[in-house]
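With one protein chain withheld, the remaining protein chains of the complex are depicted in position.
Going by the order they are written in, the chains are A and B; count residues from 1 in each one.
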Amino acid sequence: MIKYLIRRIIMLIPVMIGVSLVTFSLIYIVPGDAVEVIVGERASEEIREKAIEELGLNKPFHQQYLSYMSNVLKGNLGKSYINNKSIKESIMERFPITFKLTLYSFAISVIVGIFVGVVSAVKQNTVIDSIVRGTTLLGVSTPVMFSSLLIIYIFGVWLKVMPVSGIGDGSIKYFLLPSLVLGLNSAVFTARLTRSCMLEVIRQDYIRTARSKGIAEKIVIFKHAMRNAMIPISTNLIMSFGYLLTGSVITETIFGLPGLGSETVRAVFQRDIPAVMGYFLFQAVIFVTFNLLVDISYALINPRIRFN
Amino acid sequence: MEKKEEMLSVKDLRTYFYTHDGLVPAVDGISFNIKKGETLCVVGESGCGKSVTAMSILKLVPTPPGKYVSGEILFKGEDLLKKSHEEMRMIRGNDIAMIFQEPMTSLNPVFTVGNQICETVMLHQQLNKKEAMEVAVEMLRKVGIPLPEKRVREYPHQLSGGMRQRVMIAMALSCNPILLIADEPTTALDVTIQAQILDLMRKMKEETGSSIMFITHDLGVVAEMADRVVVMYAGKIVEQGSAEEIFNDPRHPYTNGLLKSIPRLQGKRKEDLHVIEGMVPSMYNLPKGCKFNPRCEHATDICKSKEPPLIAIDSNNEERKCACWLLEKRRLYK
Partner (left out) sequence: MEKTQLMNKSQKKEPEKKNKSNNPWIIAWRRLLRDKTAVFGLYIIIFLIFIAVFAPILSPYHPIEDFNLSEAFQGPSMKHWFGTDWMGRDILSRVLYGSRISLTVGLASRVVTLSIGITLGALAGYFRGKVDMVIMRLAEIMDAFPNFLFAIAISVAIGPGLYTVFFALGFVGWSGMARLIRGQVMLYRESEFVEAARSLGASNSRIIFKEILPNCMAPVIISTTMGISSAIMAEASLSFLGLGAQPPTPTWGSMMNFGRQYIWTAPYMIIFPGLAIVLTVYGFNLFGDGLRDVLDPRMKD
């Protein structure tokens, strides 16, 4: 198990190098002169030259990449072209907001999704099941910006009980609506997954065995079936947490939450190259970490792997 | 023959499935009984309704699409089909236990085998976890699993197929059931392991005195185990009698065919192994008349139009029955 873990982590090194290379190349070919962003369009040729020199933008690709990466490894992600702020600080400041939003959304997704999925599976082919299937499929088909805007309209115009935009003092009420939207958006996926996993498990032979032992149906479902279904469900949930962490771009933008997602969009539009680079790398690292967590958790919950 | 007490008696049981593609009369009006301490073998090709019969006794047929259309299943004088879910639960695993065909998939992969045995014991015998664990260890020892104290903490995937089937037997017998239903318990196992499991089941039966309903398609297994035999074909019983009667004096052409298709070491090797021609009919679209008529070499007009009733064919023994028009004819000519 520990060997497996170590091997898995070592395998991440080439992947991370690849990730940084790909990100760096993408940024490298950004159209429009990066220097313009710093010195302005009307800057004199002299000033431009100087800026290019200072930033090392005249060096060949591999040198730029290597110097950037050695800085990254030292924990230095550089400074924003726009406001001269340390990228690392920006991340530390904004990531907690994204994390909070993700955490709340995830809680909603897990609670609602698993409950609805299990009910739907247990009541397979009934009216409840049809309603759940119809609604979740509709939910899966609804883009998060549409549901966000609808919620904003409903709460902003009709039910004026909740702030619909901004972070205010950072208290939980500012997170409620965005978490609800993002959480329900993710819950429909969780519900569909839970349903199909449960249906798959319920028709297994060992469920029949459990029933033949005289065990109450509730225990058959919640102990025997759930424990097995939770293996694929929980690994998927961990992955969905990773997706939420890196995928709240639109929700943050619409609800005006100053998290890492909306900050990335800002950086992208202002061609704030070091910021874009830093944010992308950071989010890729998070994503890879969650990929790793999925593998580890899978090994941990599944006795078949745990003992081999 | 001494008269034994009837322990389970199935009367005119009909279990149908209502599927998208049509009606499947999986079990279509069968009657039989199992006496105390005897082993009844139910024989037939796959899809003949023998497993559904077993599942019906425990009321484990999924409904819908299944439905118990008619009949009664008398167990200790009470009709199981009339029992509530709760009452059935108290019978399952306690009075009537079941062993399934696939030992590889019939145990829950995420619980230890000890846990799974304990669960039954704690439920039906009101023991605490520690006492139940002792019972589990004892049961594993009884079914011949070495180092039961260690095995009890292992997960199913750590055991071989034969070991798992022993665990299933230990689990089924842990509450001293009156009736053990074994649905092809040895089919998925190697021949040597098969013999061991059959031995074990016989031994356990002698020790506990429980009755066994043994479902199989393998007549070799029947010869080893059966006191009495019921032969099923397409949801119906076509012949029943004691093991001797079935093996020495088969009356139904289907039983005859089954017996002839057992390979034998003695006798002429050159002789081709007998094969029953044709296929098991689709349950969606059963032939008219005798269900076996398309595959029967003796089929006559009446076989194709009218279904033969299951009738007693030995005036001395009311439990010797067969459903075939040939018998009728023979009797007429006699």
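In the analysis below, a contact is a pair of C-beta atoms (placed from the backbone, for glycine too) under 8 Å apart; a residue touches a chain by one contact, two chains touch by 3 or more.
What you are looking at is a predicted structure, and each value in this text was computed from that prediction instead of being measured.
Only one residue from A:I6, A:L66, A:M92 or A:L137 touches the chain missing from this view: A:L137. From the options A:I152, A:L176, A:A216 or A:L293, the residue with contact to the chain not on display is A:I152. Shown as candidates are A:P14, A:P60 or A:G75; the residue that touches the absent chain is A:P14.
Residue-level contact of chain A with the missing chain is found at 14-16, 18-19, 22-23, 26-27, 29-31, 124, 137-138, 140-146, 149-150, 152-153, 156-157, 196, 199, 242-243, 246-247, 249-250, 253-254, 264-265, 268-269, 276, 280, 283-284, 287-288, 291.
Methods note: only the chains that are shown with their structure count from here on.
Within the complex, the chain A residues that touch chain B are 125, 204-206, 208-217, 224, 227-228, 231, 302-304, 307. Residues of chain B touching chain A in their complex: 58, 60, 64, 85, 88-94, 97-98, 100, 102, 105-111, 119-120, 123-124, 155, 157-158, 168, 171.
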